[in-house]
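First, the structure itself, so that you have it in front of you.
Only one protein chain is missing; all other protein chains are in place.
Chain naming follows the written order as A and B, and within any one chain the residues start at number 1.
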Amino acid sequence: MEEKVITVTSGKGGVGKTTTTANVGAALALLGRKVVVLDGDIGLRNLDIVMGLENRIVYDVVDYVEGRCRLRQALIRDKRASELYLLPTAQTRDKTAIAPEQMVQVCDELRKEFDYIIIDSPAGIERGFQNAVAPADRVLVVTNPEVSSVRDADRVIGLVESYGKGPVQLIINRLVAARVRRQEMLSTQDIIDVLSTEIIGIVPEDEAILASSNRGTPVVFNGKSPAAIAYRDIARRLIGENVPLAQPQTTSWWQRLLGRTE
Amino acid sequence: MNFVERLLGKRSSAETAKQRLQLVLVHDRAEIPPGVLALIKDDIVAVISQRVNIDREQVVVSVTHEDQASRLVVDIPLLSGSDGRAPGRSLNNAPRSSRRTPSASS
Partner (left out) sequence: MIAIKGYRQGLLIVLSGPPEEPWLTRLRELESKLNANPGFFRGGSVAFDAGAMSLSEDDLRRSMALLAAHEITLWAVLSRDEATRAHVRSLGLADRLEPASTAPASGSSPDNSAPSAVASSPHAAPAEEGHADATDGLLVRRRVRSGQVLRHPGHIVVIGDVNPGAQLIAGGDIIVWGRLQGVAHAGALGDDQAVVCALDMSPTLIRIADAAYVPRPDEIRSRHRAGSAETARIEDQQIRFIAWDKQLRAFE
């Protein structure tokens, strides 16, 4: 079976799952794939706002599951890319509105039409997380270079592996190279030491992200900022291109001179 | 956002965010999905324009939220010179027949 359904999760909230889902989905669409991004956070929907499509929601995935509309009616087409769609979730229900088996059914329907289905998992490890992981062919875990975020990522990786959905691939988000150099922030190597998973992307802290979410325009549409480049590289790796990880310079030239290894 | 950009009337991203937020929160509180308003507007325009001459382009349908209550607010400008009939509907001056027969067009 092709690996079409990709779930983006993290454990901890606020690390950048939704931004990652929106940008990776958009980047895949810009590479010519037919993509749908799916909001998994029932009751606290966010993917619509980050994508800037909030004004067009008429039906959502809960309406479809409960038989009030056809799947096509709930899908919102994003006109900024050739084949990019959003399947929003309900704002006025809670996580019990959908069961994991129903999520699997929804994704089975979507597989018929789409090349990639990217699911934005809610924070936590309860029902919402289980719903998001149940249909996954692969799981991407997003973490920040920060102790509690890495601890939560570890928990989530253990759970995903115990569900048989591993191995996961890791995205390190909001890395600040200067702070790693000053040893204020965990380095990529520190994180690998603890989590021991393959890294599929390193996204640096980028001012452009705030403006992009304010305006509802994912950064990859505007191209050149560091985060946009990183997200587009992640998309390329997902489709099988070999894009080497640009290791941010986290040892200073002085440290390298003295032979200190990272 | 620098001085020149402001002068040229460009909105800062924070201002855009605030506007979007105000709109989305009103919809959240009223529990009406935003896209549904567009459908309501189409429905209202279709129904009302069967009876009265209205300025379709200027119709506004919105939701407000004040004092814990939500209101659907509809603003429909009427076109002047209307005699109460919508354009395109022929005046039927034919006398009523004693027996009711279904008319061909209605």
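Everything below uses one rule, namely that a contact is a pair of C-beta atoms (placed from the backbone, for glycine too) under 8 Å apart; a residue touches a chain by one contact, two chains touch by 3 or more.
The shown structure was predicted, so the numbers you read here are calculated from the model rather than taken from an experiment.
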| item | value |
| --- | --- |
| Left-out chain, listing which of the shown chains it touches | A |
| Full-complex contact with the absent chain, from A:E66, A:E126, A:E184 or A:E241 | A:E126 |
| Candidates A:E113, A:E146 or A:E161 - the one touching the absent chain | A:E161 |
| Among A:R111, A:R138 or A:R151, residue touching the chain not depicted | A:R151 |
| Where the unshown chain meets chain A, residue by residue | 100, 125-126, 129-130, 133-134, 151-152, 154-155, 157-159, 161-164, 194, 196 |
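Operating definition for what follows: only the chains that are shown with their structure count from here on.
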| item | value |
| --- | --- |
| Euclidean distance of C-alpha centroids - chain A vs chain B, Å | 38 |
| Chain B residues touching chain A - in the complex, by the definition given at the top | 13-14, 16-17, 20, 23-24, 28, 31, 33-36, 38-39 |
| Footprint of chain B on chain A - complex, ascending | 49, 52, 54-60, 76, 91-92, 210-211, 213-216 |
